[in-house]
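Just one protein chain is left out here, and the rest sit where they should.
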Amino acid sequence: MSEKHIIEITHLDKYFGDFHVLKNINLSVAAGERIVICGPSGSGKSTLIRCINHLEQHDGGEIIVEGIPLNDSVKNIDFIRSEVGMVFQQFNLFPHMTVLENCILAPVWVKGVPRAEAEMLALQYLERVRIPDQADKYPGQLSGGQQQRVAIARSLCMQPRIMLFDEPTSALDPEMIKEVLEVMVDLAEQGMTMLCVTHEMGFARRVADRVIFMDEGEIIEENTPAAFFDNPQNDRTKLFLSQIIGD
Amino acid sequence: MNTVFSLWSSQKGRNLIVQLLMVAGFLGLVWWLVDNTVANLARQNVATGFGFLENNTGFDINQKLIAYDESSSYQRLLLVGLLNTAIVSVLGIFFATLIGFMVGLARLSDNWLVSKLAFLYVEIFRNLPLLIQILFWYVLLIEILPHPRNSFALGDMFFLNNRGLYLPWFTSLSGGNIVLWAIALFGVGWFFVSRQAQKRRELTGQKSSYTRHYFILGVIALAGYLSLWGVPFEPNLPALKGFNFRGGLSFTPEFVALLVALSLYTASFIAEIVRAGVLCVAKGQFEAAKALGLPTNVAMNKVIIPQAMRVIIPPLTSQYLNLTKNSSLAAAIAYPELVSVFAGTALNQTGQAVEIIFITMSIYLFLSLLTSFLMNIYNARVALVEK
Partner (left out) sequence: MRSILKWSRENLFATRMNAVMSVLSIWLVYVAIEGVFSWALINASFIGTDKASCAANPHGACWPFVTAKLNQFVYGNYPMGEQWRVNIVFALGAFGLGLLMTKRVSFKKEVAVLMLTVYPVLTFILLSGGFLGLSYVETNQWGGLLVTLVIAVTGIVVSLPLGILLALGRRSELPIIRIMSIGFIEFWRGVPLITVLFMASVMLPLFLPEGMNFDALLRCLIGVSMFASAYMAEVIRGGLQAIPKGQYEAAKSLGLSYWKSMRLIILPQALVVSIPGIVNTFIGLFKDTTLVMIVGIFDLLGIISFHFTDPNWTSPQVPITGFVFAGLVFWVFCFAMSHYSKSVERRFSVTGENK
């Protein structure tokens, strides 16, 4: 197991009741690597990244993040969660707090950052996601695209080393997808380790180091974007790509 | 006539006519009722007016929080009844909230057995008429519990028999009241200190030791006072004297039955409110909090509870109001609260039904309107800001 791998997943198994969602998944992610995971719905791709910060508990195999094994230990889970940021499809901003309060909540209460410092940091990240002037608004007052960018800023405020994106643009109107993707591209260019579940193939081509295709709980194919899109090996991949592009 | 027709043909005119007819009808009805009532009262030779409030009641009651006897006035009686309503309501609200939150959260437990038990509790107590529950606990207390002589006892301090429940209590000696006030003040101070500590925690990120220092200071002050001037309290234990217990803190069976029934019944509704409130906070909220690395207690305190509470508080308040109104069912077991003692006994004695029912209803109405007024303010304040 090499040291430069920031995430090591070996023989991962996960069940929902009798349903085998993830079957013997093996995946290593190097620091700074950008991975796009795609596949038909129900293929287990969301479950896979939700396992990485323990929103889902895996049933077999091992997940090691920055050398720390993800197991029942609360200490390990807390550590990994503070190192791993996550962006959800439905944004999941806290509706009763302003944008700024959303952003400083975790730094203040998890890391013990003084409030003034956390606010400065938050404003900095809000600027990076291009909405510095919305800090005192409530999530309900923002558009979907703005909300998702706040959600990204909120995660960045914890200064994570890894970011997980769970279909970040699927709940957005087309004209808002672009503004969120731009923020994600920025982030990628600054060297963040990223795992994105997304169907935005343009984004994958432009940013990803590797594209992973999953179906029925298994990794079917993984390759560089160029090879993946232009010369898919597996029949299921071909079918999926034709559907996506025909879409 | 023509003008009426032309009015009727326009929407505004029609609205005006309809409303005028309603007002006329309403006033006519009121006039008719008042006229009948005045005629009936005159024929029956019943005194009218609120002068009777000054008269002696001529009867005593078995639970009073303020001085009252046969020679007290009806005004005083009203106050005694009101206080008895207040005490059973306040205690009922306390216990119902406690049990209700426990059961409501238990209903959400991962533990299958615990959640099923909580479900059973809710279904049993919610679907039984409150009056039956009150009567049931009451007969259980007076028919099944032993006579004072054979009381159930716990360490010669707690006694339960068919005359009531007896708990150890204390009497204040000189200086005792000052100490009690000081402790109460200390409690209020606690609230402010812990808020200050939380603010500081947010400001600096450091855990503050304010609350710990405050607590130690309090303990030292209390210990200092007690060692210098001695304990200004004396235990007051219930003891069997003749046929009954004297001393201690005693509760009549009526009070206990009413309190138990009100608490258990209302708790079943509160449990459902709590459950619904927590469930309506989207699952994603908890996940987002977890994904940010917030520990469970911070996630609960900062993210889940504030959102659940804005859903829980309005129906919770109306349950508190219901409990208070339901305490009037005590009339069935003669617990001397407002309705039973005033709209019951006093009405029978004076015959002044109109005045007495008017006063009684006004009190409840005032309470209800006040509550809904406060709730409207609350709702406006916590409403989520949206586009």
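Going in written order, the chains are labelled A and B, and every chain counts its residues from 1.
Definition applied: contacts are C-beta pairs under 8 Å (C-beta built on N, C-alpha and C of every residue); 3 or more make two chains touch, one makes a residue touch a chain.
From a predicted model like this one, the values you see are computed outputs, not experimental measurements.
Put simply, the hidden chain is in touch with B once you look at the whole complex. Annotation: of B:S6, B:S109 or B:N150, B:S109 touches the absent chain (contact as defined above).
Of the listed positions B:I124, B:L154 or B:A282, the one in contact with the omitted chain in the full complex is B:I124. Mapped onto subunit B, the interface with the missing chain covers residues 15, 18-19, 22-23, 26, 33, 36-37, 39-41, 43, 109-114, 117, 123-124, 126-133, 135-136, 139-140, 143-144, 325-326, 328-329, 331-332, 339, 343, 347, 353-354, 357, 360-361, 364-365, 367-369, 372.
To be clear about the criterion, only the chains that are shown with their structure count from here on.
Subunit A and subunit B have Cα centroids separated by 50 Å.
If you check the complex, the residues on subunit B that touch subunit A are 201-207, 282, 284-285, 287-295, 298, 302-303, 306-307, 310, 382, 384-387. Chain contact summary for the complex, subunit A toward subunit B: residues 53-55, 78, 81-82, 84-86, 88, 90, 92-96, 105-106, 108-118, 137-138, 140-141, 151, 154-155, 158.
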